[in-house]
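Yeah, one chain of the complex is gone here, protein chain that is, but the others are all in their spots.
Chain lettering (A, B and C) follows the sequence in which the chains are written, and residue indices restart at 1 in each chain.
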Amino acid sequence: MYFASDNTSGLPPQIWDALRRADDGYAPGYGGDALSQALRDRLRDVFEAPEAEVFLVTTGSAANALALATLTPPWGAIYCHGLAHIEVDECGAPEFYTGGAKLVLVDGPDGRIAPEVLAERLAASGRGNVHNVQPACLSLTNLTECGTRYTRAGIARLAAIARDHGLPVHLDGARFANALVAEGCTPAEMSWRAGVDALVLGGTKNGLMGVEAVVIFDPARAWEFALRRKRAGHLWSKHRYLAAQMLAWLDGGLWLDLAHHANAMAERLEGGLHAPLLFPRGGNMLFARLPRRTHEALQAAGAQYFLWPDHQNDPETVSARLVTSWNTRAEDVDRFLSLVGSEVA
Amino acid sequence: MYFASDNTSGLPPQIWDALRRADDGYAPGYGGDALSQALRDRLRDVFEAPEAEVFLVTTGSAANALALATLTPPWGAIYCHGLAHIEVDECGAPEFYTGGAKLVLVDGPDGRIAPEVLAERLAASGRGNVHNVQPACLSLTNLTECGTRYTRAGIARLAAIARDHGLPVHLDGARFANALVAEGCTPAEMSWRAGVDALVLGGTKNGLMGVEAVVIFDPARAWEFALRRKRAGHLWSKHRYLAAQMLAWLDGGLWLDLAHHANAMAERLEGGLHAPLLFPRGGNMLFARLPRRTHEALQAAGAQYFLWPDHQNDPETVSARLVTSWNTRAEDVDRFLSLVGSEVA
Amino acid sequence: MYFASDNTSGLPPQIWDALRRADDGYAPGYGGDALSQALRDRLRDVFEAPEAEVFLVTTGSAANALALATLTPPWGAIYCHGLAHIEVDECGAPEFYTGGAKLVLVDGPDGRIAPEVLAERLAASGRGNVHNVQPACLSLTNLTECGTRYTRAGIARLAAIARDHGLPVHLDGARFANALVAEGCTPAEMSWRAGVDALVLGGTKNGLMGVEAVVIFDPARAWEFALRRKRAGHLWSKHRYLAAQMLAWLDGGLWLDLAHHANAMAERLEGGLHAPLLFPRGGNMLFARLPRRTHEALQAAGAQYFLWPDHQNDPETVSARLVTSWNTRAEDVDRFLSLVGSEVA
Partner (left out) sequence: MYFASDNTSGLPPQIWDALRRADDGYAPGYGGDALSQALRDRLRDVFEAPEAEVFLVTTGSAANALALATLTPPWGAIYCHGLAHIEVDECGAPEFYTGGAKLVLVDGPDGRIAPEVLAERLAASGRGNVHNVQPACLSLTNLTECGTRYTRAGIARLAAIARDHGLPVHLDGARFANALVAEGCTPAEMSWRAGVDALVLGGTKNGLMGVEAVVIFDPARAWEFALRRKRAGHLWSKHRYLAAQMLAWLDGGLWLDLAHHANAMAERLEGGLHAPLLFPRGGNMLFARLPRRTHEALQAAGAQYFLWPDHQNDPETVSARLVTSWNTRAEDVDRFLSLVGSEVA
């Protein structure tokens, strides 16, 4: 009953097979190998973006920070939600990589930026006033940190506001696949067609060992990204082992199947839980308010999950963050639910 | 006949086995897992340094830059050889990570810093003069970029000069294992006992997928390193896959066996080559001056290696950098030698 | 009727005299001159801090950012009010100087940090969690950006909370003199005795050409500050011209007289204005809600001041920020008041 995170689950057999196949003989380093080239071409196909450039790194923080630094000058303002991973969980990586840009927090319910608040903040941004940091970039996350989802239209609406102010859009897609299968649209529709300029396509939380692709839709930005990646020590020499994983993951839509399974397990949890949710479920995450007694029983039974700060401050309840992944088993969900049920009963 | 680099060779079966064993179920992320803890303890044993702290990252550039940033303030001077990887091949990673420190180049033959030159540079360093960057750190590389080796005594002598000026010592050990088996001493003797404060223990060039351990012998610096690593996006969530590799690599001295093989292959090359060497061989690298005609024949036969700038500027010769690795085959060496021999004959 | 800012008023005759006297012959550069040494000693006396170190720079942004960078590592969090000059008006100078630290905004009415909110934010700071920026520094401003004042006790209370979490305290004293004479206490009482570690003592807004003293009460931090200042291009060669100004300013309490006059002019404005104030006046700034018609009449008559965003959003009124300075004339105040009076009548 492991619902702590999807970022520590193992690798499906197809990925292991691909890794072993990549182990054959020698290959040029640093992405000059055939697999890396093939991956670039494959992602261009998947995203219907024949000019996109693709860069692999091994953590989401690196992918986000490098992408943001490519879009944002040191005196820039990055508009993001106050719960965004880049604000809360990366120990200041965006500030480090950009050379000291500022994250400007934009409110909105359920971890999603409210369009009217974004518009208001941008209207009061101080653009052109030398005393103020200058608006530079909009950063979205899908799925959000609250497990909610931006629809295509939701992304497009925010991106349009950003575009009106000359800002490019970054999308932290650590759980892009989960959002995509839930939304039921194409990768292009949830990225560049909705106005996204730089996408972090997360593999690590969806079955890979540590592989994130940054897809840059404007090739004019690619060389800068390449230099920043190298300079940050994020250019792998044995690059084929990263590319091989992601190729196998894309093959036959495996990545979507894995995400679909994770979402289905979360849906199963939601269906059986009969507990109030803090946020509407958008994919493979659930935030549920549980009686403290239930929580204690679950812990005693070995269930693993993190608690979420809950401003309701009711001593009788806790808020549990439950994350499912590609390898969550239905029987673990059911056992969890039965523990909850017997407690509640 | 692949002698281009040791940084793209594959993984030995023991490493694959360890990776698959690590794939069992769930594990805490970010180094909180049992394998990561075991690795720390193992490296403390291997280095006879019970207080050392160990941090894994996946590239040598990251390992070096993070270690240097922990030892050097933004206004610091890092003393290194003009051919050092940190100066030549990392796109300014040390400058980026330190916040703008300066690499001060110290000459010396064969890629090794000359002690008297170091002493002279430090004597004229401007320490205490606010207009000058302040001496902060000595950075050595073993094996050097010229394939030569510092002896234990050589490291100790340079480290003592640094120590006299209050400078800690960083050792870029991308090929530490190759140096170690060639020198025939213990890991402790080639690191902290010789005066090294922060060691980059390279695994990638010696059989791992992308694993470098930074061993910090002064635990007071560890927390800063941990924060810098996270902030740079170099803290892996699925950390067990890194630890598992290095544990298997240390098991039964595999790492030394792999390095021994690589060195032996270079020795075999050297023995059969009958060509002038640019530098005395210290481990698994060889820089040989070959007739251009020989070079062309080798290329035609598919041999892979890089050329090295040779200031002799003789149009009849080229200088070849030949690097062997854990999986270099004796028959490839022999075939290479036979091609050279038949050309020379 | 110039109430736009105190940062553009001229220099009193005593300062000009001192500048001309300093023009005598040659002097060592970079603060090695006699006047600079004398100023250090004088400020040690004024602040009853015989070990304090003193550094002159020429802008408040530089003084703040250098002080903050000396107190805060790149991965640090600086706790400040959301209206603080360092957050709003310095184009990201603190982020630049620290190498990417994060400003964490702490609410509180009237531009003052609320102690309970600070305590709450620090309790939830993520100290010791590698994924979070680490609490590093508390930054206060006195007078605040709202023209209000922290009492000695108010500073001490916030500083004690900071101290409990191991954080040093920075005080942006661009209007320190105005706060001091209003509070009626000694410089020591409003700085180190209240828990301040690094003070920016502003001269520019109180009669100097461009002189700010950073007073570092812990001499262990002084050398780092000196290097940061030089590296930022803020170490003047003709340093005596800065020191001479501040010496003359301190002579006979001129600085306090100047501030007293500015405060008195603001009091005179407040007394005659009969308009609602947005914040209680702490020194030489006033934020008054005026009928729009009055505002237009004032503008027409040549009165200069900035408007302040007013969330009341009443189209019939505007909020005026009125700042007096050492050279505000009583007749200008009275003329302003008479214009307001005749409009209101």
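Here is the rule we go by: a contact is a pair of C-beta atoms (placed from the backbone, for glycine too) under 8 Å apart; a residue touches a chain by one contact, two chains touch by 3 or more.
Computed from a predicted structure; not experimentally measured.
Of the candidate positions A:Tyr26, A:Trp75 or A:Phe287, contact with the hidden chain is made by A:Trp75. Within the complete assembly, B:Thr98 is the residue of B:Ser36, B:Thr98 or B:Asn263 that touches the hidden chain.
Within the set A:Gly60, A:Gly99 or A:Gly147, the residue that contacts the chain not displayed is A:Gly99. For subunit C, the residues touching the absent chain in the complete assembly are 2, 4-5, 7-11, 16, 19-20, 23-29, 57-66, 90-93, 96, 204, 209-210, 227, 230-238, 241, 304. Residue-level contact of subunit A with the missing chain is found at 30, 73-75, 99, 130-131, 134, 224, 226-228, 230-231, 235. Even with one chain removed from view, subunit B keeps its contact list with that chain: residues 74-75, 88-92, 95-96, 98-103, 124, 130-133, 309.
In this text, only the chains that are shown with their structure count from here on.
Comparing the CA-atom centres of all chains against that of subunit B, the greatest distance is found for C.
Look at where the CA atoms of subunit B average out and do the same for subunit C: the two points lie 51 Å apart.
For the pair subunit A and subunit B, the distance between C-alpha centroids works out to 34 Å. Mean C-alpha position of subunit A lies 42 Å from that of subunit C.
The residues of subunit C that reach two or more other chains are 74-75, 99, 130-131, listed in rising order.
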